[in-house]
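A single protein chain has been removed from this complex, and every other one stays in its place.
Right after this comes chain A.
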Amino acid sequence: MALSSEQQTELQTHLQQAVVACNERCLYFAAKWAAELLNSFPSSAHDTHDDASDTDVDDDNELPPKTQPSNHDRCEGRLEAKELPRYLLAKSLFDCREYDRCAAVFLPSQVPHSRPSQDVLSPTKLHSTPKSKQRASLSVKPHKPQPVQLPKNLSQKALFLALYARYLSGEKRKNEDSETILGPADGPVTANKEVAGILAILEEYFSARGGIQDLSNSQGWLDYLYGLMLMKTKSDDLAKQWLLRSVNLNPYNWSAWLELGSLVGSVEELQQISDHLPQNIVKFLFYIYCSQELFLQTPEVYNSLAQMLSIFPSSAFLAQQKALLHYHARDHDTAMQIFDNLLTAHPHRLDGMEIFSNLLYVLPNRPKLATLASTASDTDKFRPETNCILGNYYSLISEHEKAVLHFRRALTLDRTFQAAWTLMGHEYIELKNTQAAIESYRRAVDINRKDYRSWYGLGQGYEMLECYSYSLFYYQRAAALCPGDPKMWAAVGNAYSKCGKIANAIQAYKRALAVGSQIDTTSSFGSTQDPLSQAIGGALDPQLLFDIALLYERSNQFSEAAAFMELCLAQEEGADEGGEEGLGVTQITSRARLWLAKWSYGCGEWERTMELANELCQDGVEVEEAKGLVRDVRARMAVREREEEEEGGE
């Protein structure tokens, strides 16, 4: 899907306006995102820009006024012009991170009377005659107190900036109150105290302007803030509506899309909201982002990614998404290659690099991880991403204490940095500090509900604490998020069996089996349909088969158990005649063989028992028991022969 040149220019204009508008509202990250995108059009477009450098300067000069027409509402424009000096002050204060002062520029907070101001009481005031006149006027003050919280005649931009600053100052205070990571005051106990006030103001503001239905009166920024606040108060459905409204009104605010994305918990939900999304290019980007977050691997995702890459060939954002998609598909080599390219193209870009370090950890590729760590440290030592990379590095060389230290540092820098919470959970598991691990994972899923690794980690933690019904719940959440991973289902099955729900456990294991065989057969094609719609093909995991068999044994369904043991045994061979190779003899298959041997012994099938036991002796596994069986069977067979002889004799 190539864009015509007009379309491209239009898109560029939109993006340019978006950068300016986001910057005006101090949404730095959204501005960065839009600016990155703006600079990732095909290089030919850039070249023409570079060639005509002289004339372009003029063009650029014409651009800033274009922000004016973006206020389609005339009235807004007038208001903004009127409050420009105050706005500039507020913006500067915001940039200096004096959030409270910034908010007070437009929303002055009432300072309650505490002690009389000096000039009211000072004797000089009583002496001089002109001032005494003034004093008389004190009793008849011209201005009336405004019981209304919200000053009228504020432009949306000013209101947004003020409320946003208030929110950030609340966040800052919350951070200060939370004290140490995982300390007693850390976590949901300390909340942002400003949220309620901001919500009240926005509610008043919007209800005065026709509520959620009336789209005409908003530019979408305040809607975004409202949605954000609603998310903080756990009203997700409402928040989703407002964020949808925001992205419809103003599609180039990537922050709103991100928040919306964090509310999308499943593929169905994504489908649901996609009807309500604006039809433009950002929607595609959002779709790619969400699919990546939801671990979707459909061809459509790859298609639209390719399309977008044709429009924005040098977009780091898209490259990162692509790498993540491949990483989730366990296509580690491609993912690594993309990350490598990304790093060469943008050596100082740290966004998402913690995932690269995860990839390098999994591979494992220590030298590369070390290089990445030092590059990141050179760029900025005090970025959460850097500290995550360092933590991963230390974890890889088994210095878990140091790793925890770095993850903690990452979290001190940004408590909402979810990757660090998850990774810290892993480290605590390594350090056998289950409680801390559980707490870390819990914080991770609080921040991002779609992170199946943390759910899985929570399950593990509780399993170690022997709280099986808890671990079952977490494994289920993990499996629901990542249904294509047999480990999740196996874990669910294991938890079910620990809870004594054998039928469910068998179901879960079977699902793991189905999913597992699917991966083997289809991963080469790169597409996953519903794994269960296809018959079971490919190799089956003998461990799972063995577990299923044991569960059937526990529920006294011995023939079923025997069937699964046989299946397990069969995995030594290739799956089909189709030339696929089997696994050979393993610990598990030997145990299955032993079980089968005992089973056929119990059934009185002496020949089969002999055969299996002999195989066991050959393989050198469980030799003692096998030999015992052989002896026993021989004796029995001898007895039988004798009996037969006797019968014959008779």
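Here is the rule we use: a contact is a pair of C-beta atoms (placed from the backbone, for glycine too) under 8 Å apart; a residue touches a chain by one contact, two chains touch by 3 or more; residues count from 1.
Convention: contacts and distances are computed from a predicted model.
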Taking the list "MMS19 nucleotide excision repair protein", "Alanine aminotransferase 2", "Anaphase-promoting complex subunit Cut9" or "Trafficking protein particle complex subunit 2-like protein", the UniProt entry for the undisplayed chain gives the protein name "Anaphase-promoting complex subunit Cut9"
Contact partner of the left-out chain, one of A:N39, A:T180, A:S266 or A:S469 | A:S469
Touching the hidden chain, out of A:K91, A:H326, A:R408 or A:H426, is A:H426
Looking at A:A81, A:A200, A:A306 or A:I397, which makes contact with the chain not pictured?
-> A:A200
Residue of A:A345, A:V362 or A:L465 in touch with the missing chain, whole complex considered | A:V362
For chain A, enumerate the residues touching the unshown chain of the complex.
-> 110-117, 120-121, 138-141, 144-149, 187-189, 191, 195-196, 199-200, 230, 233-235, 238, 330, 358-359, 361-362, 423, 426, 429-430, 442, 446, 453, 456, 460, 463, 469-470, 472-473, 476, 479, 485-492, 494, 496, 499, 501, 503-504, 507-508, 510-511, 513-514, 532-533, 535-537, 540-544, 563-564, 566-567, 570, 572-573, 576-577, 581-588, 615, 618-619
